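Note that one protein chain of the assembly has been removed; the remaining protein chains are unaltered in position.
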Amino acid sequence: MEYIKAFIVGGLICVVGQIILDNTKLTPAHILVSFVTAGVILGGLGLYKPIVKFAGAGATVPIVGFGNALAEGAIEGVKKNGIIGAFTGGITAAAGGIAAAILFGYIMALVFKPKTKN
Amino acid sequence: MAIKRIGSQTVKFQNPPSIISTYTIVGPKEGEGPLKDYFDMILEDDMWGQESFEKSEAKIQEEAIKAAISNGKLTNQDMDYLLAGDLLNQIVSSTYSARSLSIPYYGLFGACSTMTESLSLGAMLIDGGFADNLVCATSSHFSSAERQFRFPLEYGNQRKFSAQWTVTGSGATVLSANGNGPYITYATTGKIIDMGVKEADNMGAAMAPAAIDTLLTHFKDTGYSPKDYDLIVSGDLGKVGKAIVLELMKKEGYDLTDIYTDCGVEVFDIQQDTHAGGSGCGCAAVVLNGYIYKEMMKGKFSRVLVMATGALHSPTMNQQGESIPGIAHAITIDVNKD
């Protein structure tokens, strides 16, 4: 059951992105940036947590979930360390994904060569 | 007194220079397209043993120039000028290709219009008495163009249906004061026309007004009408631009339905999934030096108007919100001198 929920919610979040792509002049890069920011706002307002509870990876795997993690981390940081926590909390919560992206990105770039399309 | 000038934008050559030889090299995808039998060389690997796409493009252009010259039974020393251009920043494909050729070199940038830009200027140099033989060339490479103008190859984006596919390839033409044709008899130099289209994935629509402007001017200046031509061909307007040219030319009173086409539409098949067709400096270059030249030599066409079209924008100007300036240069190629 939780797989079906993840599939449907994750799929729907992507559909929102597709509708924006097909009806505006925005590029996938715009989508990534605006979705992560939307995730931060939803997370800050506490609106994304219920979606994560319901859909699991369907909510955390889309980049919106990355934004939500940043916001939740910042709030938690504030609770623990006040104003300093606002600065450290977000990145701390998202550190795994960011560090992985840097490391794996670097390694893959060294190992592989881009292939021509046809 | 500019005695060879007629009308507002056209020159009529008094001693029309002759195309004496050509050569074309294309990438694997172009080599599977409908014009594959007209290309002199089809690469199996578009890197051609080079370390980067840019170096590969330079090599493709260099080899095309060398082969065109030797096809004309001439040597590099016989060439008074090399006129070449491409799409990359600082036209590096052309400069690096020219590096080892040791031919006096003028680098040209007219984006995808460079093939007819170089042929117009080359014909003027010869008719003006400044050169006996010279070579004109352009190139483009899908992968080097993608990375300069669009996205990395491995980036998972969806291309719009109006987007075009940069042709990997190069075409070179040797022009001579002495030859048996086909001849370049007229050249109509285009003005920059910008109707405010901003989308780099809709270049056909951005360039079509320039093509229409040059066509109308050419007919007015030369007194030719569409029925004087066996074929009228634009460079890389693709499906979208071609449809616009046909429709708007009809409104201007010229029905081009049966004699007009576009190199970008011809070079790829619908099954090749390029969306609106081919583009790039190499597009007009390989279709002109491959298909059109060879069919003229066989006698299928006796007078052709070739009009390469260029979108003279850059990603920087695009990001600053600017629209795409278009240009189109037309040349008349005729098996007879007049």
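Just so it is clear, A and B label the chains in written order, and each chain counts residues from 1 on its own.
By our rule, contacts are C-beta pairs under 8 Å (C-beta built on N, C-alpha and C of every residue); 3 or more make two chains touch, one makes a residue touch a chain.
The working rule: contacts and distances are computed from a predicted model.
Remark: of the listed names "Glycosyltransferase involved in cell wall biosynthesis", "Amino acid ABC transporter permease", "Stage V sporulation protein AC" or "(2Fe-2S)-binding protein", the one matching the undisplayed chain in UniProt is "Stage V sporulation protein AC".
Shown chains touched by the missing chain in the whole complex: A, B.
Set against the missing chain, the residues B:V197, B:L231 or B:A308 yield one that touches it, B:V197. Considering the full assembly, B:P209 is the residue among B:G122, B:P209, B:G235 or B:P325 that touches the omitted chain. Within the complete assembly, residues 2-3, 6-22, 28-29, 31-33, 35-37, 39-41, 43-44, 55-58, 60-67, 69-71, 73-75, 77-79, 82-83, 85-87, 89-91, 93-102, 104-115, 117 of subunit A touch the chain that is not shown. Mapped onto subunit B, the footprint of the missing chain covers residues 51-52, 147, 151-162, 193, 195-197, 202, 205, 208-209, 212-213, 216, 240, 243-244, 248.
As a working rule, only the chains that are shown with their structure count from here on.
If you average the CA atoms of subunit A and of subunit B, the two centres end up 45 Å from each other. On subunit A, the positions that touch subunit B within their shared complex are 21, 25, 27-28, 114-118. Listing the residues of subunit B that touch subunit A in their complex gives 27-29, 46-47, 142-143, 152-154, 156-158, 199.
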